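Omission of a single protein chain aside, the complex is shown with its protein chains in their original locations.
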Amino acid sequence: MSLDLATTRRIAKLARIGLADAELETVRQKLDGILGWFNQLSEVDVEGVPPMVGTEMEALRQRDDVVTDGNCQAAVLSNAPEKSGPFYAVPKVVE
Amino acid sequence: MSYIIEGKTGNWEIVVGLEVHAQIISQSKLFSGSSTTFGAEPNTQVSLVDAAFPGMLPVLNKECVAQAVRTGLGLNARINLQSRFDRKNYFYADLPQGYQISQFEFPIVGEGTIEIELPGGETRQIGITRLHMEQDAGKLLHDQDPARSFVDLNRSGVALMEIVSEPDIRAPEEAGAYLRKLRQILRYLGTCDGNMDEGSMRADVNVSVRKAGEPFRTRCEIKNVNSIRFVMQAIEAEAARQVEIWENGGEVDQETRLFDPARGETRTMRSKEDAHDYRYFPDPDLLPLVIEQDWVDSLKAALPELPDAKRARFQQEYGVTFYDAGVLVAEQSVADYFETVAKGRDGKLAVTWVTGDLFAAMNRMGRTIENCPVSAQALGKMLDLIADGTINGKIAKDVFEDMVETGESPDAIVEKKGLKQVTDTGVIDAAIDSVMTKNADKVDEYRSGKDKLFGFFVGQVMKETKGKANPALVNEALKTKLNG
């Protein structure tokens, strides 16, 4: 399958990367080339093979339910591009 | 029960499924060590993990897993010993990571059931499809500034259970009964406080309509409805809207909608993404969650008695009716109160007092069982005073009102006010003599056959003894004297 411009635009929108139309075409060509290269995987028989999740070396650990973190408002807000009092600020979101 | 919309083209039934988001009761968040307490200062219960700083990683809270398992057990559901956390990817200002960690493909809990009861006592089984754990998002505040929205991440990362029902619900009342029953079970289990007004329980409602016997038609999802009443209203409004569309030859679009309680209607919601494509994939920061059957068994063994079981036991052990038992177990605190009162006493008498005088008094005062001035122990003691003849039922009413007002023990009130029942036959005989003397004409009428006057004499004697006379002794002595 070949990657079209509409799909490229939809992907850029999903990824929230604002691209001008000219850039979109460049990106489309680059991704399309790589996607073609991925087609080699179609020759691998994966019948009955489970997907690898993580690196299967450890079981998931669980921690005790204890409050050990938080209460660091200054650190949380320390790098904010825009804040107002104790909040991060963004343009008004209409719901 | 059937809920039918009569349309121009015939009768329509509604098909409803509910997705309930219930906040798990835990000290700390699902994947971080910050506190979950409600109502803290903005952005104080936030760790750098919750704010998704670079390089921050999630670590699973074991108690949240236990709470999800307990809930699954309470819903008679299959517990999956292997489950997995996936990322649900989308952008929004309340979602710091740019994804929500959730369980998409392999939830921790599979199929289960909830039995709901409908008016008239009919019961129905509503299927549970699944229950999974996921992170809550932060909160946006829109009313603080004319041009900007503010972000508070205190809720970001708090553990939720999403409990998904089968599309088994056929009436708004059934949806209400389902939610009440689910909330009741969660509260009994102690896994969610069920407070919809604080947002710790909220529902997404899937609604479609169809003619009898048809396959399902397109459904709409009404997001984030935050009260049981609104859920029922939203279903009615949405079903009516869909019927109208179909009957006018239109097509219902599958979409996400919002319920506007002020207007009593649903409207299209601006979706978080124009096209929903959440790109779920296994969270590579976490490994598959594996739990042991032994652990599940130990959680099961430690589960509290659930409402259905308690109701059956109350009927059997205390001889209360199915209806009364239902009233008593509606809230665990009431059930506990009742059981303290009833244990070792006359269960029927206990239920009469609890659901009668006690509930009436609490209603009057706007109190709940938790802050009721009459303790279960005190009410039980009062029933003892009735049982051992210290006071009679009529005096007990006065004693109870006094207990409600003063919070004093029944013994103290009986003692202080001298309400002890009169069982001295001499005193009773004297009172009867006095009444008969004052009402000689009525004695004659009675003796000439007007039996109905017996009640009048009882009343007068009780009045003469200020209500304290033992009614049985009064009856006996009166009969002897009047007939003598």
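For clarity, chains are labelled A and B in written order, and residue numbers in each chain start from 1.
In this section, contacts are C-beta pairs under 8 Å (C-beta built on N, C-alpha and C of every residue); 3 or more make two chains touch, one makes a residue touch a chain.
Definition applied: contacts and distances are computed from a predicted model.
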item: Options "ABC transporter permease subunit", "Glutamyl-tRNA(Gln) amidotransferase subunit A", "Metal-sulfur cluster biosynthetic enzyme" or "Transglutaminase superfamily protein": UniProt name of the undisplayed chain; value: "Glutamyl-tRNA(Gln) amidotransferase subunit A"
item: Residue among B:14, B:48 or B:220 touching the omitted chain; value: B:48
item: Contact residue for the chain not shown (choose from B:131, B:151 or B:372); value: B:151
item: Hidden partner chain, residues of subunit B it touches; value: 48, 51-60, 87, 89, 91-93, 96-99, 149, 151, 277, 279-281, 284-287
item: Where the unshown chain meets subunit A, residue by residue; value: 3, 7-8, 11-12, 14-19, 27, 30-31, 33-35, 37-38, 40-41, 44, 46, 49-58, 60-61, 63, 72, 75-76, 78-82, 88, 90-91, 93
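FYI, only the chains that are shown with their structure count from here on.
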item: Rounded Å distance, subunit A centre to subunit B centre (Cα mean); value: 41
item: Interfacial residue positions of subunit B with respect to subunit A in the complex; value: 26-28, 32-35, 41-51, 59-65, 84, 91, 93, 140-142, 144-153, 269-270, 273-275, 277, 279, 282, 284, 286-290
item: For the subunit A and subunit B complex, residues of the former touching the latter; value: 10, 13-14, 16, 53-54, 56, 58-73, 75-77, 84-95
